[in-house]
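One structure below.
Every protein chain except one is present and positioned as in the full complex.
Order of writing sets the chain letters: A, B and C. Residues in each chain are counted from 1.
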Amino acid sequence: MSLRKKLHIIIFEADTKAGKFFDVSLLVAICLSILSVMLESVNYIEEEYGYYLRRLEWGFTILFTIEYVLRLLIINKPLKYAFSFMGMVDFLAILPTYISLFFAGTQSLLIIRTVRLLRVFRIFKLAHFVGEGKMIIDALRASRAKLTVFLGSILTLVVILGTVMYLVEGGENGFTSIPRSIYWAIVTLTTVGYGDIAPQTVLGQTIASVIMVLGYSIIAVPTGIVTSALTRKELTQVNTHSCPHCSEEGHDEDADFCKYCGGEL
Amino acid sequence: MSLRKKLHIIIFEADTKAGKFFDVSLLVAICLSILSVMLESVNYIEEEYGYYLRRLEWGFTILFTIEYVLRLLIINKPLKYAFSFMGMVDFLAILPTYISLFFAGTQSLLIIRTVRLLRVFRIFKLAHFVGEGKMIIDALRASRAKLTVFLGSILTLVVILGTVMYLVEGGENGFTSIPRSIYWAIVTLTTVGYGDIAPQTVLGQTIASVIMVLGYSIIAVPTGIVTSALTRKELTQVNTHSCPHCSEEGHDEDADFCKYCGGEL
Amino acid sequence: MSLRKKLHIIIFEADTKAGKFFDVSLLVAICLSILSVMLESVNYIEEEYGYYLRRLEWGFTILFTIEYVLRLLIINKPLKYAFSFMGMVDFLAILPTYISLFFAGTQSLLIIRTVRLLRVFRIFKLAHFVGEGKMIIDALRASRAKLTVFLGSILTLVVILGTVMYLVEGGENGFTSIPRSIYWAIVTLTTVGYGDIAPQTVLGQTIASVIMVLGYSIIAVPTGIVTSALTRKELTQVNTHSCPHCSEEGHDEDADFCKYCGGEL
Partner (left out) sequence: MSLRKKLHIIIFEADTKAGKFFDVSLLVAICLSILSVMLESVNYIEEEYGYYLRRLEWGFTILFTIEYVLRLLIINKPLKYAFSFMGMVDFLAILPTYISLFFAGTQSLLIIRTVRLLRVFRIFKLAHFVGEGKMIIDALRASRAKLTVFLGSILTLVVILGTVMYLVEGGENGFTSIPRSIYWAIVTLTTVGYGDIAPQTVLGQTIASVIMVLGYSIIAVPTGIVTSALTRKELTQVNTHSCPHCSEEGHDEDADFCKYCGGEL
């Protein structure tokens, strides 16, 4: 086996020991690099350890650059990878540190740096979870239309209720504009309830109560949609293998013999 | 094909390209008109751009008036449309701007203006979503009685718990009256939790804890109701085959004979 | 038909027109009487309309007394009714006003008065909702053991997490005692989140985040329990009537003919 093929298996597959080791260590490196970005944002840590954190950042950037170049060299269709979503993220994750060499100004730099956080999604490359993740996404995709209708109704409701509350409570109670009132309606309907804006009048509190009970009840709708989609997905995921003797279907995944005629599967 | 028929297809149907284009642009116009009303409510935007926003409003009003008149001219039963819910909303959406010509006083006008927001519901006219929306509404309708019982129990619970808290905490801790205490109980049971009113005594906090755990647990009930209704709807949804003898629908997948007239399917 | 039998049908049944009318007007009277108690608790309303509200209260008390006496006279087993839950509530609902004649002191009286609010539950006597309410209660009863295990785990979790937070945050951040910390843990786990007590230290906020994600996720458990119980209840509620011709089962509730052989049911 050529070195290129060996590296391909290590970097892109997760079936071998070496491949698994590579994936997990990459994951650890990504998490550590995110952690260092997070720590740098804390004032008193930045002041004391800022120098080391920036060093660490360069270390991670070089590490990820090597990884990115290796991927480009080893894969069969480098262009397809480079323009895939994961490839773009891989590239954007190493870019900001290099740009910082030519352009100063940490503020604008930070904005691009956050893209690196998307790399955590690489965790799902771990073979074990792909199937499960796919099932969830499939269930969500199957109920996409229903969820859109639901979200549309929620948005309409929130706009109307927010406007009504703007008229009822008015600016002196914190409902200073329709957008702000809609923000409050969302905070209330989703049962988040910050409490930074709260109705003061009796009528306002009555309407607020209705919104709360509504929000409390209609959470049942998306739940019902996703649950029934997932249940259907799970129930239809059964083995569609038919018995070679009696051609009956519906055997369990772990069945060795037909449950209807006793013949070997 | 006459012009009237052509326009009918464009305005009322969404199957053709022109019809789809009309529906989507109408939708965009509605959203923009709502947005302009919303922006007008923000103080500093109103001060600076109020003049242009009112111009824009007149533009949208004239546009929607043309649309409304066209609908009345083209449809076969104009009266039925005019007195349907959607027809009334269409009419009320253009009324307030014209009224503002004769009567000053923006405050009272604004109240009627909010009705225009209901037009967003027109989004569901888009053919694609009608079926999905109908299914959700059907599931909710099928579980209407159960949901009423549930909401009735919640309301009773909230009234009793609110009264108990009024007696336990009293006015000095913010529970100044039974209605206010009931408002607090709703805020707590629905897990919104503003924090504008919060129990201070040990007994009050104990009762509040019970209410929270209750609210946290009984959310399971409406969810269970809607989910099982939706699951049932989805499982029985398939067969839309109508009986050739009595043309009734809703037969099971394995039915060989009509369950209403006994004729062969 | 004797007067007693007629009255029995009106008061205890809801099938006839008169019976339905009686039930609904009683319901309205109960709601109004609760409303008057609620309004009496609002300071400025009590000051202005207190006199009329107390009059109204006497009116309702006399009305409910007549109703209670009628029930005792008309029912076949008056003692059984008097000691049933509904009978006791009916009695306790009229008691406090009479007691107020002999003993002054509104404070202590108010406590008993709240029992009257339980009468709203009479709403469920309305024949239509009994079946639906029974189904919900059956589903909850069937999953009683599971829900107890769930609530027990929640309580243990909350006690442990509350104690940990008491040690981590300490009195200066509002976590002044273990019971108060447990109260906070309940507020957080149930996603109510008043904000009257909130963690200030980094470790405390980290633990709080874990509690929130836990609370957000394990809501799925009671929902799952109730939903699967309800689904099972609904699925097994199908008609168990078998066809007299081919003896097949599983017909829909509204089926007039067998769907397998076409014979009349």
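Heads up, the rule we're going with is that a residue touches a chain if its C-beta (ideal position, glycine included) is under 8 Å from a C-beta of that chain, and two chains touch if they have at least 3 such contacts.
Predicted, not measured: the structure shown is a model, and the values here were computed from it.
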- Task: For the chain that's not shown, point to the residue among A:Leu147, A:Leu167 or A:Ile211 touching it.
- Result: A:Leu147
- Task: Check the options C:Pro96, C:Gly133 or C:Gly224 and report the residue that touches the missing chain.
- Result: C:Gly224
- Note on the structure: In the full complex, chain B touches the hidden chain through residues 191-195, 223, 227
- When the complex is taken as a whole, what residues of chain C touch the one chain not shown? 145-146, 148-150, 152, 155-156, 159-160, 163-164, 166-167, 171, 176-179, 182, 188, 191-195, 198, 202, 205-206, 208-209, 212-213, 215-217, 219-221, 223-225, 227-228, 231-232
- Going by the touch rule given at the top, which residues of chain A touch the chain that is not shown? 34, 37-39, 41-43, 110-111, 114, 117-118, 120-121, 123-124, 128-129, 131-133, 135-136, 139-140, 147, 150-151, 154, 179-180, 182-183, 186-187, 189-196, 215, 219, 222-223, 225-227, 229-231, 234-235, 251-252, 254-264
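Here is the rule we go by: only the chains that are shown with their structure count from here on.
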- Query: Same or different for chain B and chain C, when you check if over half of the residue numbers at their contact belong to both copies?
  - Reply: different
- Note on the structure: So, in whole Å, the Cα centroid of chain A is separated from that of chain C by 39
- Item | Chain centre separation in whole Å, for chain C relative to chain B (CA means) | 27
- Task: Check each residue of chain C and list the ones that touch at least two other chains.
- Result: 191-195, 223, 227
